[in-house]
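All protein chains of the complex are present and in place, except for one that has been dropped.
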Amino acid sequence: MPAMIPHKIDSLATLRLRIREFAQARAWESYHTPKNLVMALSVEAAELLEPFQWLTAEQSQHLSADQHEAVRQEIADVLIYLTRLADLLDIDLLEAAADKLALNARKYPVEKAHGNALKSTDFSND
Amino acid sequence: MPAMIPHKIDSLATLRLRIREFAQARAWESYHTPKNLVMALSVEAAELLEPFQWLTAEQSQHLSADQHEAVRQEIADVLIYLTRLADLLDIDLLEAAADKLALNARKYPVEKAHGNALKSTDFSND
Amino acid sequence: MPAMIPHKIDSLATLRLRIREFAQARAWESYHTPKNLVMALSVEAAELLEPFQWLTAEQSQHLSADQHEAVRQEIADVLIYLTRLADLLDIDLLEAAADKLALNARKYPVEKAHGNALKSTDFSND
Partner (left out) sequence: MPAMIPHKIDSLATLRLRIREFAQARAWESYHTPKNLVMALSVEAAELLEPFQWLTAEQSQHLSADQHEAVRQEIADVLIYLTRLADLLDIDLLEAAADKLALNARKYPVEKAHGNALKSTDFSND
């Protein structure tokens, strides 16, 4: 990519296209089955877990600049694989998240969930 | 949230605000330390792994409607926790992904990475 | 398994055989590729993560009887898949662990690692 001009990515739609081009240019498409991509996503999620494993809750709120940058890169990796997976499965990420938040709003009504830990602090529905 | 009017979420910035409001309304903020959120993200990533664990590569490319909807919800959960974590750490998701793609473009030049599996099919840098 | 007499399992070698018989009796062997089994193991590890995600460090040290039993079952699942994977890959679990501890003893000498967090509290070598 000798003359690549790094252009700004200003939406998830643009990110999706850029990742698609990236994979096509490297002929990685045959590796990018949904099964392989969920594995890659789990690996990246664990790489994001790793810098936090021995930190206290408080320490995790006050990362050093180096820690913050490392975490930022792992967060980017998770988003990249998530976007790639959603592209292959023809899923609109923002729409999926909006639908899930609406589902969670019904599942965890404000009055019941207030300050309540464990299961009810979970955004997910199982 | 009796009179909640479900509004469309048209950007990651809007999603970030909606999730923030969701957590504030339920007083979940004290649970949302970075350490706890990376754990929640890993749990969701594994719930996305789960429906694929016994599928062949081919089967993973042809999900049933039910499987597809289940996967869509898990993808949403991953995005929701990722967005929440990025909000707390003051990380711009799209900027982080753009920077990482630029880094990866240098790390995996097209000519070297072409059709090359294993480490070099990885978007991540380690 | 109508007349199954539950016999005690007194070693990893016996556990390995029992799991092998269990899988054979159900014709699950074709599903048990190493790739699928590492996915199943990661899913179980995350199910073990899940009950701890919103707990403080202190709370995680004082589980209720119900929480303890749930965690015990998830720990069992991890061991079962780990044993099955090691069986397929012809790996002796205790020997592998002994070798790794010896490696770690050299990597983290007592005088350097004393009370030192982060990377150096890690048993693993990367």
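Order as written gives the chain letters A, B and C; numbering starts at 1 within each chain.
Following the convention adopted for this analysis, contacts are C-beta pairs under 8 Å (C-beta built on N, C-alpha and C of every residue); 3 or more make two chains touch, one makes a residue touch a chain.
None of the values given here were measured: they were computed from a predicted structure.
Residues of subunit A in touch with the missing chain: 31, 36, 39-40, 42-43, 45-47, 49-50, 52-54.
Contact residues of subunit B toward the unshown chain are 39, 42, 54-57, 117-118, 121-122.
Mapped onto subunit C, the footprint of the missing chain covers residues 1, 4, 6, 8-12, 15, 18-19, 22, 25-28, 30-31, 33-36, 38-49, 52, 55-57, 60-61, 63, 68, 71-86, 88-89, 91, 93-105, 108-110, 113-117, 120-126.
Methods note: only the chains that are shown with their structure count from here on.
Taking each chain's centre as the average of its CA atoms, subunit B and subunit C sit 27 Å apart. Rounded to whole angstrom units, the spacing between the C-alpha centres of subunit A and subunit B is 2.
Residue positions of subunit C touching 2 or more other chains, listed in rising order: 39, 42, 54.
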